[in-house]
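Shown here: the complex without one of its protein chains, the others still in place.
Read from first to last, the chains carry the letters A and B; within each, the first residue is number 1.
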Amino acid sequence: MTPLQFTEEQRDCLQELVNVAMGLASDKLARYLDTLVHLQVPAIELVDTLQLPQHVNQRYGEQSTTLVSLGFFGDQGLRGEAIMLYQLENVGVIAQLLGYSDDDSSEAEMLTDISSVLTTTSLNGLAEQLENSFSYAAPRILSSRDQHFSRKLTETASQWQLALMVDIRYQLTDYSFNCDMMMLIPGEAVLRLRQMLDKILAGF
Amino acid sequence: MALTVLICDDSMLARNQLKKSLPVDFDADIVTAGNGLEALAILRTQDIGLVFLDLTMPELDGVGVLEAVKAEAMDCLVIVVSADIQPEMQKRVMELGALAFVRKPASAEKLAEVMHKYGLI
Partner (left out) sequence: MQLSGVFEPLLAQLNSGVVVLDSQYRVVFFNQFIARRANVILTAVQGQSLFDVFDDLPKAWLQRKLDSVRELQVPSFSNWEQRQYIFKLPHLRPLSTGSDYMAQNCSIMPLTAPGGNASYLCILIEDATDAFFYQQQLQSSMLQLELANRTDGLTGIYNRRYWQQQLQQELLRATRYQHPLSLLLFDLDKFKQLNDTYGHQGGDAVLTAVAQSISALLRDTDIFGRYGGEEFGVILPETTLSGALMVANRICSTIAEKTINYNQQDIALTLSIGVSSFEQQSADEMIQQADIALYNAKRQGRNCVRTYVAEGYLQKVK
C-alpha cells in the first residue's frame, strides 16, 4: 500500500466524519432557508485522481456541466480544493431554492454564491469533526457552458493525489436533484489527514 | 439476565464510538449489524431489548427498519442515532415509534441522559 492509500478503517472513519458534517450542514441550511429542503447524508467515494476525468465523464457524459472551485486551508497542513459540479439545468432550480429570483444577480454570481454556501457549510462541519478549522479562498468558476471540463480536470489532476467524491442530493417534497462536491487533496495533506483519522481511530 | 443490545450502523467507527460511549455500568450483551437487512434478521431471531439505529445505511435504511419493527410488532426499544438531524426527520422517526433521537456523534453524557430517562440504567 502506498502511503496515500486509505485502509478500510480510515475510509470508514472519513465517511462517517463527512456524514456527520453533512448532517450538520443540512440542518443549518434547512433552518437558514426555512424550507423543506432535505439534504440527504451523501454517498462518498474515494477516487484516484488519475481516474478522475474518466469517472466524471461517466457520470456527466455529454451534459454541460459547471464547475466552481473553492480552496480551503486548515491547521496542521490540511488543505485542498472543493469543487462543486452542477448540471446546468439544475442551476436555475438551485438559485430559486436559495431565493435568488428577486434581484439582479448574474448567473455567475449566483453560482459562486451558492457553491460557497454549500461547500463552506459542509467543510466547516468536517473541520469541526477533525478539531480543525478552515479558512477559504474566494470561489471561482472553472468552466461553464462548455465541454472542456474533463480536459481541465486532466490538466489539474496531476496536482492532486486524492479526490473525495461526495454525492450530495437535495430533496424537496416534490422535487429532487443532485449535485456533486468533489474534494481534491494534495499528497502531503493526504498524509496529514490520515494521521488525523488514525488519531480518531486510536480513541476507540 | 443481561439485556441484549443491537447496534446498527454501516460505519464501523460509528459502531465502535457508540459501544465506547455506553455507560460503564450498563450490563448488556452487544451485537452489531452493518445495515437494515442484517438488523432485521437479528431482530427476528434473537431476543433484542434495545436497538441503537443509524438512519442512512445501504440495503435498508433506518426508516425501513423502524417500519418493519412497527409492522411486525417487535418487542424492542429503538433509539435513533443519526447525523441527519433535521426536524422533519426527527418527527418522522418519532412517529414510527422510536424512543429517542440522538445526534451523531453520540456523546457518553447524552446517551446516559436518554437511557436514564427511559429507565434503561
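Going forward, contacts are C-beta pairs under 8 Å (C-beta built on N, C-alpha and C of every residue); 3 or more make two chains touch, one makes a residue touch a chain.
Because the structure is predicted, anything quoted here is derived from the model rather than measured.
**Student:** For the chain that does not appear here, which of the shown chains does it touch in the whole complex?
**Tutor:** Answer for the hidden chain's contacts among shown chains: A.
**Student:** Could you tell which one of A:E109, A:D167 or A:D198 touches the chain left off the display?
**Tutor:** Residue touching the absent chain, from the options given: A:E109.
**Student:** Counting contacts across the full complex, list the positions on chain A that touch the omitted chain.
**Tutor:** These residues touch the chain not displayed: 28-29, 31-32, 99, 102-106, 108-109, 112-113, 116-117, 120-121, 124, 135-136, 138-139.
One rule holds for everything that comes next: only the chains that are shown with their structure count from here on.
**Student:** Chain B touches which residues of chain A in the complex?
**Tutor:** Chain A reaches chain B through residues 9, 12-13, 15-16, 19-20, 22-24, 26-27, 30, 36, 38-41, 129, 200-201, 203-204.
**Student:** Please output the residues of chain B touching chain A within their complex, sorted ascending.
**Tutor:** Answer in residue numbers: 11-14, 16-17, 19-20, 55-56, 82-89, 103-105.
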